[in-house]
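Shown here: the complex without one of its protein chains, the others still in place.
Residue numbering begins at 1 within each chain, and the chains themselves are lettered A, B, C, D and E in the order written.
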């Protein structure tokens, strides 16, 4: 699961789309050029020679739908614009493009917690369906850890530390670096709180998937066969508006 | 919430004001040029394309009034010259220019504690009004932490460590760097004291806002609509001297 | 025991095979050129002047068969394509080329645990047969430690830390370095979990070898005399399809 | 409170006095040139535009007299040649020039303890008179901490560590750097001893000021009005030899 | 006590022998040239002007025989080719050239333990004979510590840590550096285990020397008078095949 794009990435995206139009002999880049180039910059080119076993493809399909389903059940809206399980040169086996809901500037504690739950959704799906876990969640784990740690050490979102910053922070206003060390004892407390925080969201994600097991299966099988689906397709199946006929 | 200005910033302020006068074809910089240039240097240019959701704008309005109201109730005077919720290129969503009360050279323990309370006032307003917290207080958290930590480790304002410096300090008289390390055990004690100190002021700030809930709503709604208000407007409303008619 | 090959190594392998063909005056590299060159790149050239004592050769033979036998009993298939006890210039005294089962992209917790058991199989064989241990397992120890540590700190495969990353990790998607430190207390817990995890697999490996003691002796003696055997020979003896007549 | 002068500072002092004589068109530097230049080098030029509030000026006057009075009551002689509360460009709000009693080469444990008491005298005066503390003592805190730490870790003046050096020390005889680390446990003990040592002297200083409250008031009021007084004036008032008539 | 030789040292040895032959006007380096050059490269030139007291010479003789006797009693064969107590420019006061028993490639736990016992044999001899210890064992201490530490942290030879590597290790196969940190708690356990391990071998060494006290005296006196003896002389005296007549 990947989200957001830096300024340098945005520049690359535009460049990539222009090159694509040139290669095809077209005068200007189309919406399709842009969409493809977004994926290229964020996740790399499609990795034609990457041949996953069927078992792996199944796991990846459930993993990606796990993310999307947990996100959708928390926001009551389409969480993504596109879900794909075509491996990319970045190493990603699947890829989920997130919908931006327009709320860029402030994130509430609940929104961050939901984001962590969504990040754990991929692994939770593997557990619910296969009763086992894989290395496929390592990037989700890293992102969830960073968010949970920031809540406690930078955003003052833990009861224990109140409005006290506990780790190195870069001053956003004046540009300088500011380092606030903390004691070994406090670090141990932070570790415990981070684990508690992530575990709680992980359990919430698993609960959501268990309660929506049928949709999880239906969507994962659909993604397994189509390999790439849109957010609209995802929502239609989720809301029983689209009947899928699996091959 | 931002305060003070370094020497380099002061030079930039004057420069920016001169450029502004030149751009407008005027022979000399006016008071208005200076005021605008102060904001540019401290908080960056107005960010025209930053479109906050209404919910975000509400949160920012209450956050800024939270700072100002806690400050005003502690000093019995206008705490600010200007409050604005127009986003700036520095990343600040709102901005509060502080009144300097002429007391530059010495700060008492009580004055620093009040400053910490004021810093926590933004988040406290979010909690009182929305029952939730956002990432918007991260810079306030960082500043409050630094002040609280300095009280304990540099200013000898904790009972436990008496007049003992506990962390790296730069010698103000002779220019050299001086590093005074302390043990892991002492660091743990400092962390606990910092949290206690900030928590106490945070509770005080929340109490002030609860007791002045009506004014908090009135001022926040006024700021929400006007986007920028002066210290005089702020005080008139606070002292019931100005009747506001919200659109 | 060695496994896998990096991109640079793959390039070297092809180069080495081409050079070998040229040296022999042949127009193109054969399968045999490739096989030899693979070993050269991974383990170095055969070390002609390395003369092990008979006792050492015995230990190495049991060590390598220990790896292979534990692997075979766990997967029910040929774990290797080739086993050799001809020392190499890399310092390796024996060498086992692994079969790739096509499952490159995801590794389940059970698969990693089996891999750790296989890594401990060499030392376990020494213990079972000679009742003593040697320095020959130091590379296996290092690899087993890294896998066990990654399970706990990166892959979220420990119950205690759930989906929380505990050590420095490089972000696979965006290329930057990311460091997530953890407290001394957490480090101590990680160390304990790593030891428990490895110890459990080590015991499993020893159990497999004790239960297959006869085959262990038969295969080790065969390897001792032949010095290099293929995966097919290994499986035939293991499945009693080949009667071996030791000289 | 400031004391002593390095070799480089001494050179600057002579230079500064010569420049002063030249500026005034005199052939040689006078005693007055030297005295003024000493202050310039140690504490910077007089800061003409620094306008303290009356409250701040009162605090600084009591702070400086606090230092001088504690020193005088411990040595039974004039502790200073000059006391001033004219701010300097170094950032110092007041300044006390110490009398050198000729004992340069060795310092006894008691002399260092008295020096720490004198350093705490400024803050103690603020506490006794205003019942509050300010940031004005931060430099005193740093110096007192260094002295107390050196007593315990370098000078063998603690019962617990006997004649054992506990921290990094530069070898005075042979010029090289020598680093002697110590354990976390020992560091914690050192921190505790430093705090106990400073606290004891701080209490002694406060006791001296409480017992001489009348003289403290008299001298501080005198300094407040005169802004600069000599050591002789200080001693005459202290010994009731001079009747002061405050304006 | 010194052992082994690196590649660079081997090159120096050959070079040194050639130079020696040239200096003597001979066409080729003899066995004697090689032997002398080995000592020069490993231990430095003979230090003509180093005049030890008789007491020191006695201590060194017992120290070197201590090493050799403990080694011989453990292996039942000549442990050395040469023992000398002529000081060398490397700072070594004595020097023992080890016999290589042909077992280069693997070391068993028991062999490393014996090696540690041999390293402690020098100090053990001092204790048994003089009831006192000197600084002469500092290099033996360093080597014994490294071996014991490696047994526990790299070779998986401790029950507690099983097959887990606990400290920084360089990957022997692929050349890169690998660092595996461990927690403070684990470090404390490692320190305890290292001390236990060395202490046990030290006691074994002392026991061997006490049981062979007569031979220890006889050999040490012989070495004291001859200053340099061969491995054959050592074994003949040990096996009562040579009667020595001390001067």
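The working rule: contacts are C-beta pairs under 8 Å (C-beta built on N, C-alpha and C of every residue); 3 or more make two chains touch, one makes a residue touch a chain.
All values derive from a computational prediction rather than experimental measurement.
Colleague: Which of the displayed chains are touched by the chain that has been omitted?
Modeller: Missing chain, whole complex, touching shown chains: D, E.
Colleague: Which of D:21, D:165 or D:235 touches the chain that is not shown?
Modeller: D:165
Colleague: Among E:38, E:137 or E:223, which residue is in touch with the absent chain?
Modeller: Residue touching the absent chain, from the options given: E:137.
Colleague: Can you say which of E:24, E:110 or E:191 touches the chain missing from this structure?
Modeller: In the full complex, the listed residue that touches the missing chain is E:191.
Colleague: Tell me which stretches of chain E touch the chain missing from the display.
Modeller: On the side of chain E, residues 2, 42-43, 50, 52-53, 55-56, 59-60, 87, 90-93, 119-120, 123, 132-142, 144-146, 148-149, 184, 187-188, 190-191, 194-195, 198-199, 202 touch the unshown chain.
Colleague: For chain D, which residues lie in contact with the unshown chain of the complex?
Modeller: Given the touch definition above, chain D has residues 102-103, 105-110, 112, 154-157, 160-166, 169, 171-174, 178, 180-186 touching the missing chain.
Note that only the chains that are shown with their structure count from here on.
Colleague: Cut chain C out of the contact graph: what components remain?
Modeller: Remove chain C in thought and the touching groups are A, B, D | E.
Colleague: From chain A, count the fewest steps through touching chains until chain D is reached.
Modeller: Step count on the best path from chain A to chain D: 2.
Colleague: Just send me the rotation angle from a CA overlay of chain C on chain E, rounded to the nearest 5 degrees.
Modeller: An angle of 60 degrees brings one copy onto the other.
Colleague: Just give me the whole-number Å value for how far the CA centre of chain A lies from that of chain E.
Modeller: 60
Colleague: Touching at least two other chains at once: which residues of chain A meet that condition?
Modeller: Within chain A, the residues that touch at least two other chains are 184.
Colleague: Draw the chains as points, connect those that touch, then say whether the picture is a line, ring, star, complete or other.
Modeller: line
Colleague: Quick one: which chain pairs are touching?
Modeller: Chain-chain contacts present: A-B, A-C, B-D, C-E.
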